[in-house]
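This view holds just a subset of the chains, kept in their places.
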Amino acid sequence: MEAFSDGVIAILITIMVLELHVPHGTELADLRPLLPVFLTYVLSFVYLGIYWNNHHHLMQASNRINGRVLWANLHLLFWLSLFPFTTGWMGENHLATAPTAIYGAVALGAAIAYYVLQTLVLAEQGPDSLLADALAHDVKGKISPLLYAAGIGFAFVIPWVSVALYILVALIWLVPDRLLESRLRALPD
Amino acid sequence: MEAFSDGVIAILITIMVLELHVPHGTELADLRPLLPVFLTYVLSFVYLGIYWNNHHHLMQASNRINGRVLWANLHLLFWLSLFPFTTGWMGENHLATAPTAIYGAVALGAAIAYYVLQTLVLAEQGPDSLLADALAHDVKGKISPLLYAAGIGFAFVIPWVSVALYILVALIWLVPDRLLESRLRALPD
Amino acid sequence: MEAFSDGVIAILITIMVLELHVPHGTELADLRPLLPVFLTYVLSFVYLGIYWNNHHHLMQASNRINGRVLWANLHLLFWLSLFPFTTGWMGENHLATAPTAIYGAVALGAAIAYYVLQTLVLAEQGPDSLLADALAHDVKGKISPLLYAAGIGFAFVIPWVSVALYILVALIWLVPDRLLESRLRALPD
């Protein structure tokens, strides 16, 4: 299951780059209109990198897969598969309300899907597992959906606040969580 | 062989999303014309998820691969590879006869190809295998082709009945088959 | 190395299907112009399936990989990566000379690249290996380049003979080679 998910995320990351259309001109200035698409691509690349990273750790900690976990995983991949679309739409429309809100909505959908997947894996592992222990203080997983929801709301008022909130979520996850990592490192590889 | 098939299905799932073209407008209303394409995408995503899931279980239960199984597998992947095309065609044409019938024909082709693959794997395993036992009452596998065939027929009369039948097949497979799962769980991972 | 090659071939197979553009009309007749592209797709799908199958057996028999084998493998993947292009060009131009000749030229390039890869793997294995024994009577591998070369030549005179020769090569490889298979089956999986 991990190989399949890795494959889907790898393809999504590379398909997003297709939204960076080769410009017709040959000047450096011809790249300027691509800048917002490029920056949105960077943001989505970081998001998918975070999901791949976390998904990797979650699956490493999980040794029993049942049908519900399989479908929760596909549900997560479904939301991630919409990233190339929302990345392209938000990137081509500088801070317009609808694309900014939809970008947040898909990010929120993915965050909820990840939470559901994590909960089902935890249920399989039992409350005394190392994973349950490591995730006991999962602050990031609880704050992220709230920040996405706030971002969706701000899109209708001041869209650049939404984008700032989306970037904030990425930064929160990029900061290494030493506690989680050190505990998961104790698990067999 | 499983890694290769997983790769193909993962790529097909993500290539389908390319049919969701980024709209030119920036209003939520600009997403409305995409709705049928999106819903068809959801349906095809579920189909490919089901095939991936079942294929995974089938390969897990199989430990001897010969040339005929390899080609039966490629035959299945061939039919699945046509899903992005039929998804795009049916999604862009609200309940038109030909796209609806062709969608069902490709789904029927994939169902038959899966049945052939399953039969060849079973032949390798022998009639006393756990897999043979688990698949003895394979009602879903026998009903699905009939529902697809009915869907193709209805496309020439009342196309929305076809789509309802295609959705019905997906729902039948989504309902967990506890018996099969519990028996396969007894197999070595 | 096998996983990487599997990945490339899996992606090539699915990228080829993108040449099947969704038609604008909604009639079955609107599919007719797609028929040559579709048939070319089927032919190329079978070719790539054959390469995946043979490559799989070759790598299974090989347990020592050096730098030259790695690059011979990439060289093969390079020629295979041109199949989506030649498939699209030949498929859209009914039996025109240049696309038919170029299709054969790329197929010939891939066949030669496979021969080089096989020779390097054999050199690693030594003349007394099971693989050397199994490939001693590799008639298919020697006839295929000749048939491709003949196909390239006929493209300038009677192009449909070229296509017939290309199909003939595919059929030759689809017929199971019981001898090779039975000998390779003796190898550890």
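A few points about this structure:
We call the chains A, B and C, going by the order they appear; numbering starts again at 1 in every chain.
Everything that follows uses one rule, which is that a residue touches a chain if its C-beta (ideal position, glycine included) is under 8 Å from a C-beta of that chain, and two chains touch if they have at least 3 such contacts.
Only a predicted model underlies this, so the values are computations on that prediction, with no experimental measurement involved.
Every protein chain here shares one sequence; 3 sit in place, and the complete assembly counts 4 copies in total.
Quick note on the criterion: only the chains that are shown with their structure count from here on.
Viewed as a network of touching protein chains, the structure reduces to a simple linear path. Rotation angle for the C-alpha superposition of chain B on chain C: 90 degrees, rounded in steps of 5. With centres taken as mean Cα positions, chain C sits 27 Å from chain B. Centre-to-centre spacing of chain A and chain C amounts to 38 Å, using the average Cα coordinate of each chain. Among all residues of chain A, those that touch two or more other chains are 7. On the chain A side of its complex with chain B, the touching residues are 1, 3-4, 7-8, 11-12, 15, 18-19, 66-68, 70-71, 74, 77-78, 81-82, 84-85, 88-89, 92-93, 96-99, 101-102. Those residues of chain C lying in contact with chain B across their complex are 3, 6-7, 9-11, 13-15, 17-18, 20, 22-23, 26-28, 30-31, 42, 45, 49, 52-53, 56, 174, 176, 181, 185.
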